[in-house]
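Removed from the display is one protein chain of the complex; every other protein chain stays in position.
Up next is chain A:
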Amino acid sequence: MAEARLRIEAAGPLTSLQDAGRPGWRRFGVPPSGPVDRRAYAAAVAATSGHATAIECSLGGMTLVAEGQPLSIAITGAVTAEVDGVEIGGWCAVTLPPGARCRIREAGGNWGYVAVAGLIEAPAWLGSTATHFLAGLGGGRIAAGMSLVVQDARGDLASFTIPQPPEAQPIHVARAILGPQHRFFAPDKLGQLDTARFAASARFDRMGLVLDGPPLPPLRVDMPSEPAVRGALQIDGDGRMSLLTADHQTTGGYPRIAVVIDPDIDRVAQLPAGAPIRLALITAEESVSLTRAAHDATARWLAQVQSQVRPRPPLLAANLVDGVVATR
């Protein structure tokens, strides 16, 4: 089968390879990792026939050059792209001719994804190519000068605009469940949780996103370390709130005042600096039914994305990126 290469000409400091993640190892200090925006990642994979390892990028974007043979790719998340100087936007599947330079920039959020129609060669750790960024374990961080080998590469897919996910607009109200360490906060601070206005800050990485807002200092900071989860709203000693995301610490001694429900976590993590966010406290029962409903809606949408993957009609073979340019 065909082998292509994807040369990384430029890459921001938070760029890495990710697959769907590595659950099952938290007891050994290993969070699941995987994409910070799981829906955008899944759409990119679905739009390129399904090989799990994709590139996650962030601040600074990245520049890719396909080499060896044409390579079909999908671009999703909070990014916009240009190919050889032609703006193609975001949420699209295109085919890069050999030598074509694809420049990807952040747009309206923090995390973007590029999946390719083919298998990116990457080391697996504990059965997954997801990168634990701090440790560098898994598929690995991506830096300028690297060249990724793509096995079973396809360059024959038709370009298409990838439909936006359900509730694609920036999230304004994140639903959360109080606790589990809410006992470390005074009642008036707990009362502020669902009335206060918070905002995304510019301080984020794969472990979390700092949220600006009223300080919510804990009553004590002598908590024995307790387990933590993705979505936890952790309060540091100064009362500053952070949302824990894909590479979160599995245990820690800062109290978590509340935990954002699964369907809302990644949408908060995508908020650009300054974007407002409020919290709505809900019950555990409500969180489960909302999570199930969101899962069903996401599955239907991903099936719709996948149904649009098809080979390019022969007549368009010479105009590789035109199909998407025309839609923008």
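Operating definition for what follows: contacts are C-beta pairs under 8 Å (C-beta built on N, C-alpha and C of every residue); 3 or more make two chains touch, one makes a residue touch a chain; residues count from 1.
The rule we apply is simple: contacts and distances are computed from a predicted model.
Novice: When you check the chain that is not on display against UniProt, which of "Insulinase family protein", "Kinase A inhibitor", "ABC transporter ATP-binding protein" or "NADH-quinone oxidoreductase subunit J" does it turn out to be?
Specialist: Of "Insulinase family protein", "Kinase A inhibitor", "ABC transporter ATP-binding protein" or "NADH-quinone oxidoreductase subunit J", the absent chain's UniProt record names it "Kinase A inhibitor".
Novice: Among A:55, A:232 or A:246, which residue is in touch with the absent chain?
Specialist: Missing-chain contact among the listed residues: A:232.
Novice: Would you mind spotting which of A:172, A:295 or A:310 touches the chain that isn't drawn?
Specialist: A:295
Novice: Just to verify: which one of A:125, A:185, A:204 or A:301 makes contact with the chain not shown?
Specialist: Counting the whole complex, the residue in contact with the absent chain is A:125.
Novice: Write the list of chain A residues that the hidden chain touches.
Specialist: These residues of chain A touch the chain that is not shown: 23-30, 125-126, 132, 134-135, 137, 176-177, 179-180, 224-227, 229-232, 249-252, 256, 259-263, 284-285, 287-288, 290-292, 295.
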